[in-house]
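With one protein chain removed, the remaining protein chains of the complex are shown where they sit.
Labels run A and B following the written order; every chain starts at residue 1.
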Amino acid sequence: MTSRRARLASLINQLPLFLGLALLWMLLWGNFSWLNLVTGAVFAAVVSVVFYLPAVQLSGRVNPVRLVLYLSWLLFDIIRASIQVAFLALAPHYRASNAVLAIHMRTRSDLVLTWTAVSTSIVPGSIVIDTDRENSTLYLHVLNMKDREATERFRQSVLATERRIVLALGSREDVKALAGARRESKRQAGENG
Amino acid sequence: MSGLAGDIVTAVLVLAGSLMCLAAGVGLLRFPDVLSRLHAATKPQIFGLMAITADVAVNNFTLGTLTLVVAIVVFQALTAPMAAHLVARSAYDTQHLRADLLVTDELAPFRRQNRV
Partner (left out) sequence: MTIVAIVAGIMLGIGALCAVYRIVRGPSVLDRVIASDVLVATIMCALGAEMAFNRHTDNLPVLLVLALFGVLGSLSVARFLPKQDRA
């Protein structure tokens, strides 16, 4: 009985991916009809059986408002950083000064780690070189980091991206962990200051 | 959208996109090492393409166009970081990185530790 329930649970976990594949099929054809939905569903089933991947552990929590907020922040970041890097490339007297940074995430979830890695990579000026899953650390190469202060500012911006992603998509535990980490850092700042 | 307003939108967005391509080319020439050039390369791939396809979607506003444009941008945004990451990692591993240009290298200790 339990195995059946477990299988049902894993099926439900797979459902968003399945629906996503069917939606993609309709997107590629560019029209939304019932026939297209059926063929898309068939192809999605074939693809997910033939190219089997280990199931992603989705958190099962989506905050639509936060998601829209996160996506618009991402768009803004891309535009801002694109203009910055373009200016760097075209400006005379450019002197290179880069950095490879290790950034420790505050939450330990593959989903959040992946999202953060992708969204820091598509913003020009920072690229993920390597990730460390066990310690949930990202190793980034960052353009135009002149000194310690600039690297710290960049670190804060990546952590802010992580925070937005967790609030939009992360599980409840992640949100709690994030709140705890925030309180901790605030307390430390208070002691220092 | 049609007429003067449409023309202005087209001009601004297409010029922004081509400026990004130009900056990427110049950055490719001027930046000193592989990883810096990689940063220059991601710009037209994301922002330039976004600007120009957004303009196409605005000009011919139908559901089919909009979905295709969204699909193009999403795929580019998903695949470009993957390629960039792989190139970056192999550049780091084959020492194509100029260490004199780095302020800090926080990955090196991790790599040494793993090699032992």
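FYI, contacts are C-beta pairs under 8 Å (C-beta built on N, C-alpha and C of every residue); 3 or more make two chains touch, one makes a residue touch a chain.
Since the model is a prediction, treat every value here as computed from it, not as a measurement.
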item: Omitted chain's touching partners, listed by label; value: B
item: Residue in contact with the excluded chain [from A:L28, A:L71 or A:A179]; value: A:L28
item: Residues belonging to chain B that touch the chain removed from view; value: 7, 10-11, 13-15, 17-26, 28-29, 34, 37-38, 40-41, 44-45, 48-49, 52-53, 55-56, 59-60, 65, 68-69, 71-73, 75-76, 79-80, 82-83, 86-87, 89-91, 93-96
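Keep in mind that, in the parts below, only the chains that are shown with their structure count from here on.
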item: Centre distance in Å when chain A and chain B are each reduced to the mean of their C-alpha atoms; value: 17
item: Chain B-facing residues of chain A, complex; value: 24, 26-28, 30-32, 78-79, 82, 85-86, 88-90, 94, 96-102, 117-118, 121-122, 124-130, 132, 139, 141, 143, 145-148, 151
item: Interface residues, chain B side, partner chain A - complex; value: 19-20, 22-24, 26-27, 30-33, 35-36, 38-40, 42-43, 46-47, 50, 63-64, 67-68, 70-71, 77-78, 80-81, 84-85, 88-89, 92, 97, 101-108, 110
